[in-house]
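So that we are looking at the same thing, I have put the structure below in structure tokens.
On to chain A.
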Amino acid sequence: MTSLLELEHLSVTFPTRAGPARAVEDVSLAIAPGETVALVGESGCGKTVTALSVLRLLPESATLGPESRIRFDGRDVLALGREELRRLRGGAVGMVFQEPGASLNPVLTIGAHLVETIQAHDAVDRATARARARELLATVGLRDPDRMVARYPHELSGGMQQRAYLAMALAARPRLLIADEPTTALDVTTQAQILALLADLTGRLGMAMLLITHNLGIAAAVADRVAVMYAGRIVEVAPRAALFAHPAHPYTRGLLQAAPRLDGPTRPTPAIPGAVPSATAWPEGCRFRPRCAHAWDRCNSEPTLAATAPDHTARCWLVTEPRGGTA
Partner candidate 1 sequence: MTRLHVGIGLVGGLCLLALLAPVLAPHPPHLQLDLDALRSAAPSLPHPLGTDPYSRDLLSRVLHGARVSLGIAVLAVLVAVGVGVTVGVVSGWAGGVVDVVLMRLVDAALAVPRLFTVLVPLALWEHVTVPAIVLILGGTGWFGMSRLVRAEVRAARARPWVAAARAIGVPPVRIITRHLLPTIAGPVIVVATMGIGQVVLLEAGLSYLGLGVPQPLPSWGSIIADGQPVLRAAPWVAGSAGLALVATVLAFTLVGDGLRERLDPRAP
Partner candidate 2 sequence: MDTDLIRFVVGRLLQGVLVVLGVATLVFVLLHAAPGDPLTVLSDAPQVAPDVLRELRRDFGLDRPVGEQYVRYLARLVQGDLGISITQHRPVTAALAGAVPQTLLLAAAALLVDFLAGIGIGVAQGRRAGTRTDRLLSVVTITLYSTPVFVLGLLLLGVFGETLGWFPLGGSVDPIRHAGLSAAGRLLDRIHHLVLPALTLGLVAAAYTARHQRSALLDVIGQDFVRAARARGIAERAVLLRHALRNALTPTITLAGLAFPVLLSGSVLVESVFGWPGMGRLAAEAIGRRDYPVVTAAAILAAAMVVAGNLLADLAARMADPRLRTVR
């Protein structure tokens, strides 16, 4: 099975006043065609930086590690020329962001945004582009596309804005959609609607999706596979069912326990003690060590990803040495 997207040993560093911030370190991830992978983690773990790297949308000051490889459909993204990169963006790979209101140009109508995007990838005239724009708006569930086309972003609600933005991301029929916290800025009901829309679209269009989220519930609802990130590293990857049934990494287990449940009696949700460290000063050894209840001497050196099952890996010594520490 050839992967659609391959991230290998991706490392991203930012210069800051407090020294270099290693936001992402040695991240490897593969997404198969049509597959939805959720990248889960708290804020500050590097998941957004990872997502932005795919289309090389990071600020100029960011540097990638020398071993970083990004391959889409077999092609080296990091080696693409300007025009090829431009065609990839919004073309075969689409992206939606967390704040749809901020992603839209306040002085352009929705229609203008759509026509601009359509024409950036297809040599069609305005009339055809406008017609296609209306079709796209209907696809994302926006009623009355004719009126919607003339509206300005600030006239739309958050949910409508995100749907409209989704229409733009889908304009060139991408094979991969990167969704960076697409529902975080929306209210709960709208969140559910947008997620349902995303699930429906990926299924219908055979589109792969990289979904960034801090919410395990969302991952559970939509993902085929889940990758958990902590402190710039991937700490666990597994198919959805396996992750929720047999979480291997203490961090994942902590996240699951901390998530409030609607079934069963309400009980205090134990939060993971401590806080995410700063990217300028990751802890020595296993980065989760300061917050881990099972830490022991072995954890002074950083673990590598080890397999607990054929398609289930975790970065924890407990995987290979279950006897260590207080299990």
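Going forward, a contact is a pair of C-beta atoms (placed from the backbone, for glycine too) under 8 Å apart; a residue touches a chain by one contact, two chains touch by 3 or more; residues count from 1.
In picking the candidates, the idea was that all candidates are chains of the complex that A comes from, given by their letters.
Note that the coordinates shown come from a computational prediction; the quantities given were computed from them, not determined experimentally.
Comparing candidates 1 or 2 against chain A, the one that touches it in this complex is 2. Only residues 55, 57, 82, 86-91, 94-95, 97, 99, 102-108, 116-117, 120-121, 152, 154, 165, 168-169, 171-172 of chain A touch candidate 2 when the two sit together in their complex.
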